[in-house]
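Left out: one protein chain. Kept in place: all the others.
So that you can tell them apart, the chains are marked A and B in the order they are listed, and the count of residues begins at 1 in each.
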Amino acid sequence: MSRRTAAGLGVVIAALAALDVLGFLSGSEHHGGFWNSVPLGDLALGVLGAGVLVWFAKRILKRLLSRPESYYDGAN
Amino acid sequence: MSALFLHPAFWLFAGVLVVFANRRRMPGVPVGVIVALGALLALVRGVEGTLETTVAGFRLVWFHADRLSLLFALVFAIVALLGFLYGSHRMRAGETVAALLYAGSAIATVLAGDWITFFVFWEAMALSSLALIWQGGTAGARRAGMRYLLVHATGGALLFAGIALHLAGGGETSLGALASDAPPFWLILGAVAINAAIPPLHAWLTDAYPEASTSGSVFLSAFTTKTAVYALLRLFPGTEILVPLGAAMALYGVVFAVIENDIRRLLGYHIVSQVGYMVAAVGIGTPLALNGAASHAFSHILYKALLFMGAGAAIEATGLRRLSDLGGISRQMRFAVAMYAVGALSISGAPLFNGFISKSMIVSAAGEEHLLWTELLLTLAAVGTFLSVGLKLPWFAFFGERRGVAVRPLPTNLLAAMGIGGGLCLLYGLLPNLLYSRLPYLATYAPYTLDHVVSTAQLLLATGFVFYLARKTLTPSPGLALDTDWLYRIPLARAVSATTRALAGVGPVVRTLRGEAVTRLDAAARRLAAPGAPPRRRESFAFRASIGWTVLFAAVAVVITWIMVWLRNPG
Partner (left out) sequence: MRDVLPGLLVALPLMGAALVPLLAALSRRTTRAAALGLHAAILAAALGLFGSAAADGPIRYAVGGWPGPWGIELWFDGLSTLIAVLVAGMACFASFAQTFGADRNGAAPASTPLREGLLRGALLLLVGGLLGIVATRDVFNLFVFLEISSLAAYTLVASGEGRGAVAAFRYLLAGTAAGSLYLFGVGFLYALTGTLNMDDLAARLPSVEADAALTVAVVLIAVGLSIKAALFPLHGWLPDTYVYTPTPAAGFIAAVMAKVSAYALLRLLGEVLAGTTAGAVVLEITLWLGILGVLVGGILAVAQRAVTRMLAWSSISAMGMILIGVGMGSALAITGALFHMAAHALAKGCLFFGAGGIRTSEDGDEPGRWAGLGSRAPWTLAALTVAALSMIGIPPTAGFFSKYYLLSASIEAGGPAGIAAFAAIILSSLLATVYFLRVLEAAWFRTPGDAPDVAGDPASRPPGPVLPRPLAVPVVGLAVLVLLTGIFARPFERHVLPDWESGTARISAPAP
């Protein structure tokens, strides 16, 4: 990742955090989970969730369930 | 008679006759486009009302239009129009007839007002979709179609049993929410769950949809599962078991999509995932959640058809269907890729696209009911959706390294259909009230609030970040992943063939044993009568044994009956 991309990403994340706080302060009615009430909580959840998803699918499920494409050829 | 023209399915069924009569002279597709347009016009005014006919003593409510059924019928007609436009350069008469019947019976199912009409068109939908799959024309399509048939015949049998029990128990003849304490409830729920592709009953979908033709899978992606969502809304609103099922389903599809290599099967897993949102919403059962389910079905049909069109465009252009074979073709099909991107952003729930206005409604409804786990799972599923459909599929199929894949130019009608589909996704995303004003239940919702937009942006950003880090790990490789279809493709198939072999074997075995017994008795009798005479040939005993068997059966039957008679009135 180049320096400029990283800087741009930092700016975007900072802006999102600010908007998060703003939305929190504006006191709009809110029923969501706790991760909605923490600044950048969704970002953290997204990174964590996507990471776990990739890890689980690619490292565990794929090992368990992957078969060669000819697996069913003899069956119906 | 004028009432007939009001029914949108009438247009599609009439189209079948026109195509069939001219099957050798003209391509069927202009007819498809025209009659789908007719169906659409019949629906746009949105006339509510009920029309019924008493046929042969049965009261058949064949047109029952309220806001819920009209919403589904409208989007069905739209997607039928798009599908015929999309496929018009390659669809022959057979496929057009199957697609017309399929679309027509899906519309007629959601407009059915009584159980019998509903069942008739539900079955017609299963058979015509099967015909559409078989039109794929390959050996793979044929075998997948047989498995599809097996699953849907089971579903049809469950539905038939459920309706028979319901009506025999004095149930209402008109469609309505079912009481949950009776067997019909569970039988019908099972049938609908099969069509809604709720795991572990979902494998027919990911098995069969990729095997249809490119235009066939556009139709398939729209009707069967969404008719099941309609049935859930109509018959099972607020059934609590659907909440965990739907949430698990949303995540299940996403996880399998991560490791999938076939582009249309990947999209099929995302049908399972997206229908999971709707199933969970039906289970939550508040007016907001039910509106969410209905509107998400509406949005889903549009963007999923668009995504399948995009995948089909890649297949049409290259003849390849695996992510591991594709790559580096975006320059030669920019418009199709752009429209695919619209669909991908819609399914990911990005603001300004139509997925956002309906998906956020369901997540909010879960939040309002304090269903923390449901909300969490649905949020994670949204992350995974963007990861697979929004990033992985386009990256490896359209962008990525160039492999020197030959790309044919795409026909105009195909691009036009994609353009209209993309335009609709944007239109509903930008003007949500176009959809909200047609929703059936009383609940208001504002999608574009600050916190919705910000949290969605954070989730999408985080997903993109993870994809960037893990793009090497996510590189697809050839191979298939086992799913629940394994259960009937290997163990069940083996059990059935073993059973039939055993049953077919019983006859000869019994005959041989009997023949053996008769031979010995016969030989013994002969030895007594004429010692030293040669034994007789075997063949005649097969015939004699069948008489022996009958007499034996009669004797056993006499004894059993006599015992039972004696038990009933001893002495």
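Please note the rule applied: contacts are C-beta pairs under 8 Å (C-beta built on N, C-alpha and C of every residue); 3 or more make two chains touch, one makes a residue touch a chain.
Keep in mind the model is a prediction, meaning the values are calculated, not measured.
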Visible contact partners (per top-of-document touch definition) of the missing chain: B
Full-complex contact with the absent chain, from B:442, B:503 or B:528: B:503
Contact partner of the left-out chain, one of B:38, B:87 or B:145: B:145
Candidate in contact with the missing chain, chosen from B:241, B:427 or B:557: B:557
Selected residue (touches chain absent from view) among B:127, B:338, B:352 or B:434: B:127
For chain B, the residues touching the chain missing from this view: 55-58, 116, 119-120, 123, 127, 130-131, 134-135, 137, 139, 142, 145-146, 149-150, 153-154, 156-157, 160-161, 164-165, 167-169, 496, 499-501, 503-504, 507, 543, 546-547, 549-551, 553-554, 557-558, 560-562, 564-565, 568-569
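Assume only the chains that are shown with their structure count from here on.
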For chain A paired with chain B, centre-to-centre distance based on mean C-alpha positions, whole Å: 29
Complex contacts: residues of chain A adjacent to chain B: 1, 9, 12-13, 16, 19-20, 22-24, 26, 28, 30-33, 35-36, 40-47, 49-51, 53-54, 56-58, 61-62, 65-69, 71-72, 75-76
Chain B residues within the chain A interface of the complex: 143, 146-147, 254-256, 258-259, 363-364, 367-368, 370, 372, 375-376, 379-380, 383-384, 387, 449-451, 454-463, 465-468, 470, 473-474, 478-483, 489-490, 493
